[in-house]
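Here the complex is missing a single protein chain, while all its other protein chains stay put.
Presenting chain A:
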Amino acid sequence: MEHIRTTKVEQVKLLDRFSTSNKSLTGTLYLTATHLLFIDSHQKETWILHHHIASVEKLALTTSGCPLVIQCKNFRIVHFIVPRERDCHDIYNSLLQLSKQAKYEDLYAFSYNPKQNDSERLRGWQLVDLAEEYKRMGLPNSNWQLSDANRDYKICETYPRELYVPRIASKPTIVGSSKFRSKGRFPVLSYYHQSKEAAICRCSQPLSGFSARCLEDEHLLQAISKANPANRYMYVMDTRPRLNAMANRAAGKGYENEDNYSNIRFQFVGIENIHVMRSSLQKLLEVNGTKGLSVSDFYSGLENTGWLRHIKAVTDAAVFLAKAIMVENASVLVHCSDGWDRTSQVCSLGSLLLDPYYRTIRGFMVLIEKDWISFGHKYSERCGHLDGDPKEVSPVFTQFLECVWHLTEQFPQAFEFNEAFLLQIHEHVHSCQFGNFIGNCQKEREELKLKEKTYSLWPFLLDDQKKYFNPLYGSTSQKLAVLEPNTVSFNFKFWRNMYHQFDRTLHPRQSVFNIIRNMNEQNKQLQKDVKDLESQIKQRKNKQTDGVLTKELLNSVRPESPALKTSLCLKEQTLLPVNDALRSIEGGNPADNRYSEYADEFSKSEPAVVSSEYGVARMTC
């Protein structure tokens, strides 16, 4: 609270990012302990959570006031103009303080109160139960068992307490292997494919240097190999580019030497490191933010960012993993450097391809909880939850969500959830509103007592699951099959609804999903009506001994049918900005619409400036 000097500024202008004529809304800016709030003259509210703010910038003073540009981690960018420089300065300083907290305890999750009692809170935290999940995979079994080696985080601080390892791997083998692996992250099971009896295992890089070897580590890999009766050899996937892995040898780290390990097939897959990914996203956002982008600037910009190349690399790696298991029945060990970024991406995406359970709403939560949260993906550092080292920030998890989105585009019937679900998860990974993503590993989370002090996100998503259902899900073979995505280049495209999710003004778009959903709901309502009517008829029949149905009854119900009143048919509308019904299809209100702006621009100046630029440029990418 001590950071807030000004709580309310009037006559603030909010500029439209993509307007070529500097269109703006005027309203009042409020600063609260948790949010920045802008209410425009139409009483439309824009809420920005302080934790979402990635950067605040104060630009040079102009005649109309002092510009303040706020970039958010959820890709919202707002451009305010504050009339008085002092106010702007106050807000700027407050936001700088509020958006970068030094202590976990100051994060929103510790003060957020959704009015649940303790038992509800506990039930929320128990919603995703990893012990159950391993049981679902068929573990433990004759080849795999639960190890108590890390019960007190003694062997590896960044791993969870409960780990599955081959039954024949003794505790000394595990301890020995952990000493030979970066950060003690020895090979453990991530996913077990019951019918193939093959496993996805994960670890960090070996401390092999140029020639070091470790018998225990070699034994552990052999044990993993032997735990798969269907195949003699196993794959070891190093998800790094070969050069990076080789450079690590100089630092006493490196990769497995095929000569030292029996029956392994070693493979590099070439996913770049967190620093490359961070700058790639930075470039992507620069391209996105450009006003009046031409088609070729957009594509050459997109190419320069390398973003889609990285997305493709991650997907390719997951496809390789899934194929090894499905086609060759081979177990796969995945690692990168520390085994918490690229490894998490590849293991989780590979499991998602193999197991339809992870493509349901609940299963996806379990997958994130297992491969990301429990195995120590450093959410707080990667998302910059606290004021820390900016070099640790990287969009690794965002990339995972984008890979999943690409799969949903290619297999529209295979996923129970829709795009909104992915966007919502992305929102809360950065919001710090719930405890799930706070901290960097399980040990840290236990120390923070997150389960007592904060709430879990998952029950809130489940309460809202209606919003996240994919109406096309199910009823076909796609639902159950192993996904074999096609990764030719043109299947990878710019994810407009992620990177422009707040730029609704960019252009309007009809949503088939919404229409199908409404139709389904109306169908349900109609079915309910039918049932009601049938029961009414029965009652009448019972009353009227002759059993003749009165006409009056039928007539009285027909006009009440709700579905017939609202037409879903849009074909009678002009595609141009004439029709409000059409405009608000994606939920935006008319003032939020780019076309209405066209009209203003149009009457003002050169009609030639009217453009459907973004609409067209972004449509096909």
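Assume contacts are C-beta pairs under 8 Å (C-beta built on N, C-alpha and C of every residue); 3 or more make two chains touch, one makes a residue touch a chain; residues count from 1.
The definition used in the following text is that contacts and distances are computed from a predicted model.
Hidden chain, UniProt protein name from the list "ER membrane protein complex subunit 1", "Small ribosomal subunit protein mS39", "Myotubularin-related protein 9" or "Sorting nexin": "Myotubularin-related protein 9". Within the complete assembly, A:S294 is the residue of A:S111, A:S294 or A:N523 that touches the hidden chain.
Interface note: of A:I174, A:A223, A:L284 or A:L302, the residue touching the hidden chain in the full complex is A:L302. Against the chain not displayed here, chain A makes contact via residues 294-296, 299-300, 302-303, 306, 308-309, 312, 487-490, 492, 507-510, 512, 515, 568, 570-578, 598-599, 602-603, 607-608, 610-613, 615-617, 619-620.
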